[in-house]
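What follows is one structure encoded as structure tokens, with my remarks underneath.
The complex is shown incomplete by one protein chain, all other protein chains being positioned as in the whole.
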Amino acid sequence: MVPIMEKPLELIIEALLFASSKPLSVQEIHRCLPDVPAPDIRAALTGLQTTYDAMERSFCLKEVAEGYQIRTRSAYAPYVLRMLRSSPSRLSRAALETLAIIAYKQPIIRQEIEQFRGVDAGGILRTLLEKDLIRIMGRKTIPGRPLIYGTTKKFLEVFDLKDLESLPKLKELKDFGSGDEAAVHLPEEDGQVERSKENETRSGPEEQGLPFPKDREGPTA
Amino acid sequence: MVPIMEKPLELIIEALLFASSKPLSVQEIHRCLPDVPAPDIRAALTGLQTTYDAMERSFCLKEVAEGYQIRTRSAYAPYVLRMLRSSPSRLSRAALETLAIIAYKQPIIRQEIEQFRGVDAGGILRTLLEKDLIRIMGRKTIPGRPLIYGTTKKFLEVFDLKDLESLPKLKELKDFGSGDEAAVHLPEEDGQVERSKENETRSGPEEQGLPFPKDREGPTA
Partner (left out) sequence: MDYEVKLEIFEGPLDLLLHLIHKNEVDIFDIPISTITEQYLAYLEMMKALNMSVAGDFLVMASTLVHIKSKMLLPCSDEEGEEEDPRNEITRPLLEYMRIKEVAQEFSEREILGRDVFPRQDVSWYDAEPETEGPSLDISLFQLIDAFRRIIEKSQSGAMMLTFRHERWSIKEKARLILSLLKERKEMLFDEIFSEDREVPEFIVTFLALLELVHIGVVKVFQASCHTSDIRLVANFEVDGTEELGEDLTL
């Protein structure tokens, strides 16, 4: 159909639709295949639609407002929904940060957590408690007797950690090259390595003074 | 086959696979379809594989990371990449080599990784952790309690591997020589390396030996 292409147009468009996170319009497909005129793309889309209908498979090609999308047929929705509901959920960035503070600084009270992040943590703590990632370890014997938070067994499971001790320590995080990215981080494009490796410290256990309420470096539980 | 289902099992599973961005294991499918015995699910998956190959479409069903995933065929990569407007994600040669060391020698600590390549690995470990290709498995019970590294499920997913067993076999050391094998002075050590590799992949993280004879002074010592 089109000389430069090695694969049939219908299948190329199928691959594009398959791998796309959103519906693709004819123009968007045309942008990927500039040598193919829009009418040909439209014809191929109709062709795919007919093919899928004839194949009687679980998916079909839907034309929605923004373009074309491969979707599962509605008859399969109950199964798909069951699968999607049981698929792993994600944590927001704020929740992840709060979880990180608790993991590294436990036992910790809400006020200390909020000092780290500078914002209210109430809602996030509830979410993390609900997801069974943190637990209430007790109350601190200071005015107000605030709740003390720590991580759960489920937390270890989620992060595939044997124990709390396996959490990398601050110093180890530094060794991963966080601060010195220019010297250590590899260029993604070619296989060349920066030569300035000696900048990276592989030195002894020097303590670094960090502005923490507590002078602990890692989990002690 | 199963009375309660209104749709053929193959098509239901196809719908699940089509709606999932992650590989689905037989157990995960079974969780969505509790009335269907696992062998039936496995048979349906094989059936789908055969069907897709026969249909000669732009996608196929692959067994990766102990699960099943529908993927586009590699012939369509140039078009898909243009659609995603991304250059393919690349790993530097150094990162690939480090990943290979970890894949074959896991569980392994940073010092051992560095012995293999003769250079610092901090920045690369960070990159690999960031890309979720390696994970922290625990700490070794030796002075300094260093972190132990291993590969992730994502690693299997990215490199099209069913499981760790399906890693390509390592070449024998002696096969690298150019002929004169009588000159090899490493007979007893040779066996030791093979054996220690066996131990490493099967035993717990705590008790494996160093990949090198301890008395040898490595280039990085």
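Per-chain numbering from 1; labels A and B assigned in written order.
Following the convention adopted for this analysis, a contact is a pair of C-beta atoms (placed from the backbone, for glycine too) under 8 Å apart; a residue touches a chain by one contact, two chains touch by 3 or more.
Just so it is clear, the structure is predicted and the values come from calculations on it, not from any experiment.
Of the listed positions B:94, B:109 or B:148, the one in contact with the omitted chain in the full complex is B:94. Panel shows chain B; residues 17-22, 62, 69-74, 77, 80, 84, 88-91, 93-94, 96-97, 99-101, 103-104, 115-120, 129-130, 132, 135-136, 152, 157-161, 167-168, 170-171, 173, 176-181, 183-186, 189, 193, 211-212, 216-221 of it touch the chain omitted from the view. Interface with the hidden chain, as seen from chain A, comprises residues 15, 18-22, 69, 71, 77, 80-81, 84-91, 93, 96-97, 99-101, 103-104, 115-118, 130-133, 143-145, 158-161, 167-168, 170, 173, 178, 191-193, 195-198, 210-213.
Rule of thumb we're sticking to: only the chains that are shown with their structure count from here on.
If you average the Cα atoms of chain A and of chain B, the two centres end up 20 Å apart.
By the touch criterion given at the top, residues 6-7, 11-12, 14-16, 18-20, 22, 24, 28, 31-33, 55, 57-59, 70, 72-73, 75-76, 79-80, 82-84, 89-95, 119-120, 122-127, 129, 135-139, 145, 147, 205 of chain B touch chain A in their complex. Residues 6-7, 11-12, 14-16, 18-20, 24, 28-29, 32-33, 55, 57-59, 70, 72-73, 75-76, 79-80, 82-84, 86-87, 160-163, 165-166, 168, 172, 175-178, 180-181, 183-193, 197, 200, 202 of chain A are the ones touching chain B in the complex.
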